[in-house]
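There's a structure below that I have some questions on.
Every protein chain of the complex appears in place save one, which is left out.
Right, chain A next:
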Amino acid sequence: MIAVSLLEVKQLNLSLRTHTGLAHILKDVSLRVEAGERVALVGETGCGKSLTLKAILGLLEGKGLVVSGKVLFEGEEILGTPRILRLRGVQIGFIPQDPAASLNPTFSIADQLLAVVRRVRRNLPKEKAWALIKEALVEVAVPDPDRVLASYPFQLSGGLCQRVLIATALVNRPKLVLADEPGTALDVTVQAQTLRAMRHLTEKSGSSVILVTHNLGVVREFADRVYVMYAGTIVEHGPVKSVFQTPRHPYTRALLDSVPRLTGGGLPQGLDGHIPDYTSPPKGCRFRPRCAFARPECAEEQPLRQVAEGHEVACVLYAEVPRG
């Protein structure tokens, strides 16, 4: 029997209708997360990291959206099926990118946390539920949890909002946590602390994580494997060690060359230009216009080629390393 991955995204394509035309944002995005595994998704701003997470959760339905591909959770299709509705908040936790704007200003923190707890434990008595959410806040190192629970979002700092959101995502012990740049709102030490707490908690419950981040330092510390995304495509992926030691794709290399000295983020240094216009992206490799090694063949589709154990790169510069 072949073991099924916890999450498998296959050939996900996503286009959005915008006022300038159909934007072909995600192109053939495939990724895989095993049970208990921590996977990072990195790439510069606007490359489609958040959209990838939202597509997995099925949050993007609506007019003017064209999606194709497969999203399998424990081997079962969830893309465009009602199954995802049951998984959200229960088996799949989500940590949004903008903590301050992501909490409802008209409900207390306790109300918002309880709503998520009640997804699973509908009839939990009030005191027990309260104890549970309080414990959830303690776990992410929230000082004075009772005060925080009674507060409204606008009474809390960005860092506290962030921790509340992490606690909410983890409270039902989901099998998979989708974390969109947690900690960006925090200062460096608190960010490290929060990530450590998150790592500890997900390890304890055996949850898998997809962590979106700009910060390569975080990737190195947190993740087992990493996917490097450029303009809606996965250009390279593999074990963190392998990718960091021998990055292959020119984009990955540029990204690593510019390893942020402090908080990270932003454009890789020494890399001119910016992400292509998604309404008319370059054919073949989307990085081609900015690549120092570009050749005519780059205009053809570049499949991922295995260059080392579990390490694949979509670049014409590398030939498939024969297995074995």
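Note that contacts are C-beta pairs under 8 Å (C-beta built on N, C-alpha and C of every residue); 3 or more make two chains touch, one makes a residue touch a chain; residues count from 1.
Note that in this section contacts and distances are computed from a predicted model.
Protein name for the hidden chain, per its UniProt entry and selected from "SUF system FeS cluster assembly SufBD core domain-containing protein", "ABC-type transporter, integral membrane subunit", "Xanthine dehydrogenase YagS FAD-binding subunit" or "Sarcosine oxidase subunit gamma": "ABC-type transporter, integral membrane subunit". Checked against the hidden chain, the listed residues A:Thr52, A:Ser102 or A:Thr194 yield one contact partner: A:Ser102. From the set A:Trp130, A:Tyr152 or A:Phe244, the residue in touch with the chain omitted from the display is A:Tyr152, counting the whole complex. For the options A:Leu16, A:Leu87 or A:Ile133, the residue in contact with the chain missing from this view is A:Leu87.
With the whole complex as reference, residues 54, 57, 59, 63, 85-90, 94, 96, 98, 101-108, 115-116, 119, 152, 154-155, 165, 168 of chain A touch the missing chain.
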